[in-house]
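One structure follows; several queries about it will come next.
Every protein chain of the complex appears in place save one, which is left out.
Here is subunit A:
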Amino acid sequence: MTTLATRRRPAPGGSTVSRPARSGASSVGRPGFAWALPATIFFALFALVPLAAVAVLSFTSWSGLGDPEFVGLDNWKTLIADPVMLKSLWLSLLFIVLGVVTQTPLSILLGVWAAGNQRNRAVLSAIYFIPLLLSSAAISVLWRALLDPNFGIPGQLSWLFGDGNLLGTQTGAIGVLIFVGMWQFTPFHTLIYQGAAKGIPPVLYQAAAIDGAGMVRQFFSITLPQLRNTAITSIILMVVGGLTTFETVLILTNGGPGTDTTITAFYMYQQAFRSFDFGVGSAIALVLVVVATAISLVVVKVSGYDKMNSSLEGL
C-alpha cells in the first residue's frame, strides 16, 4: 500500500492520518461527522456504555433484582481465591492454543489448494463451506447427537472410541470441543487463506520454477511467506473466537465433566445467569474484555487493518 504522506505520531484526537491539502472540486461528497452519528450512538449504547457499566458492576453485588450494591473489591478477592476461575483461564488458554494449532495448518493447506482454479475445487469448496452456515447451536446439537454413547457414531466404531462416552472424560470432552471447533471454523479460515493465496503474484512461482524449485520448496519459500499477514489476522481471529466459545460448551458439555471444560466465557455465564451473582459475573466479563481488547489492539497494529486509514490520505 503506498501512502502519500508519512505516518505521524497519533495526535491527541486519535487520528494518525495526515492529509495533504487539496483544493477545489473534491470538497463535494465530503459528508460532515453527522453522517456517522446515528450508528456511533447506537453502537456506543450497546457496546461502549455497557463496557463502562461492566467495570462499575464488577465492584457491586447484584442478584438481578433491586439495585446493585457497592462492595468494593469483594468480587475480585473472591475470583482471585476461586480455583475454578484460575482453572477456567488455563482451560481457555488450552482451547486457544489447541484451536490455533489444529485449525491453522489445515486451513492453510486447504486454502492454498482451493486457490487453484479447477472446476472440481469450486464444487468442493462449496461443500466445505456448509458448516460455516450452521449456527453454533445447530452444530453443537448435531455433534451431541452424533456422539451419543448409545445411538451415535462411537457406539458403532467401538474399536476406535472404546466405551464411546467421549464427553464423559476431560480429555474426551476437550478433544470433542476442539474437533467441533475445527469442523465449524476451518471453512472460514480456509476462505481467507484462499483469498490471500489467489493474490500471490504468479510470476513468483514462474521464477521459482525456472530456478528448478519443486512444489514443496515453492510452498515453503513463496506461499507461506506471502501468507504471513493473513496468518496473523486469521490466528488472532481464532484466539478471540476460542476465548469466547460459548454455545458449543453450553450444549455439548455444559462445562463438564465437573468443571473440566468450564472455560472463562462459560464461567461468566454460570456465575451471572445461573448463580445470579452479577457482580462476580461482571468481574469475569471484565477479564474477558481486557484479554480480548489486548488481542484486538494487536489485530489493529499487526494485521494492517488500520492501514486502511492510509487510503484516506490519497483523497
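Here is the rule we go by: a residue touches a chain if its C-beta (ideal position, glycine included) is under 8 Å from a C-beta of that chain, and two chains touch if they have at least 3 such contacts; residues count from 1.
What we mean here is this: contacts and distances are computed from a predicted model.
Matching "Chemotaxis protein CheA", "Pyruvate dehydrogenase E1 component beta subunit protein", "Carbohydrate ABC transporter permease" or "Phenol hydroxylase" against the UniProt entry of the left-out chain gives the name "Carbohydrate ABC transporter permease". Of the listed positions A:36, A:86 or A:101, the one in contact with the omitted chain in the full complex is A:36. Counting over the whole complex, subunit A has residues 11, 13-17, 19, 24-36, 38-40, 42-43, 45-51, 53-54, 57, 106, 109-110, 112-114, 124, 126-131, 133-138, 141-146, 148, 150-153, 155-156, 183, 186, 188, 191-196, 198-199, 202, 205-206, 209, 215, 229-230, 233-234, 237, 240, 243-244, 246-247, 250-251, 265, 268-269, 272-273, 278, 281-282, 285-286, 288-289, 292-293, 295-297, 299-300, 303-309, 311-312, 315 touching the chain that is not drawn.
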